[in-house]
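These notes are about the structure you will find just below.
Note that this complex is displayed minus one protein chain, with the remaining chains in position.
Coming up: subunit A.
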């Protein structure tokens, strides 16, 4: 009899999907914050921020931070941290320069070797964290010193460049235009439109599927508004980019990676297991999850992404310098925390980290245009990070 009452009670309760929606509200809040910050700088920079050239630069400048933030999100959700990513990306950039410029290795095998090297570095650090339970803070602090030192040694304290032109395209290239319409990249615009169409298709299909099974999603108005706003923003930005040189190659790489990581974290069993492990490692282990291997793999993944970021950065500067990547780890980690991840592990979203990275990026860009001194930029960025985390903690305690 009690079972029956629970069943009827259950039906009534489907509607109050409170916590599921609340998780989303945070993401909406973050998007809103980004939009407000962008509008603020658009205003204070007298419209420079949204100029197609500047927007393109914004993407190029932040791509490597965003790419590393994807890996860092997994590491932090798993309950760890990686302080070495800046040094590793600098080291890999140096390695790429030595291979391509000094040893004249073709850029494709060199790139692959660099990525493999990144994975190996991640594996070396992850091994100690995962299998010997050495705190990641310490292992990667050591890594940070070691790879900064190795980068210096590798480059002999000098800048090495320039890179082969094809390799530079990784950062400075744009997707080819098949229409050659002066002043506007039609291919890029089409890609944007197709993307938006796909996005709307999938979200409508997902909703229909839910409804078919008798589950209510978010309110219809909210659903429509959300999709329209996102579509509008994407189309608007694509339009701006297209009216300069089109979509940068890095943006494509970055978008594919973002989509991949969203999919892995939200829809795949591996992703679910990482969250479970970060939430309660002992319980995860007793549920049959191979926590050691999973931790190890998140570090390998981080290593590969740090390597990719190093390559992109080197390609962008067209030289490898011993100082490349200095302090990147701070921006990356800040992005992930602004994006709502918890330092305790188990909580955090890929889109959150990406938006967090953009918030940092737009602030850097906007303040530079405004001519704010670098010292004050640091202060303001630090305060924004603190405010974002305080906001999160406050909200959690209130709930």
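Worth pointing out:
To be clear about the criterion, a residue touches a chain if its C-beta (ideal position, glycine included) is under 8 Å from a C-beta of that chain, and two chains touch if they have at least 3 such contacts; residues count from 1.
Everything that follows uses one rule, which is that contacts and distances are computed from a predicted model.
Per the UniProt record, the absent chain's protein name among "Tryptophan 2-monooxygenase", "Acetyl-coenzyme A carboxylase carboxyl transferase subunit alpha", "Probable septum site-determining protein MinC" or "ABC transporter ATP-binding protein" is "ABC transporter ATP-binding protein". When the full complex is taken into account, the listed residue touching the unshown chain is A:347, out of A:191, A:347, A:363 or A:388.
From the set A:102, A:209 or A:323, the residue in touch with the chain omitted from the display is A:209, counting the whole complex. The omitted chain makes contact with subunit A at the following residues, 1-3, 6-7, 9-10, 13-14, 16-20, 22, 209-210, 213, 215, 267-270, 272-273, 275-276, 279-280, 282-290, 342, 346-347, 399.
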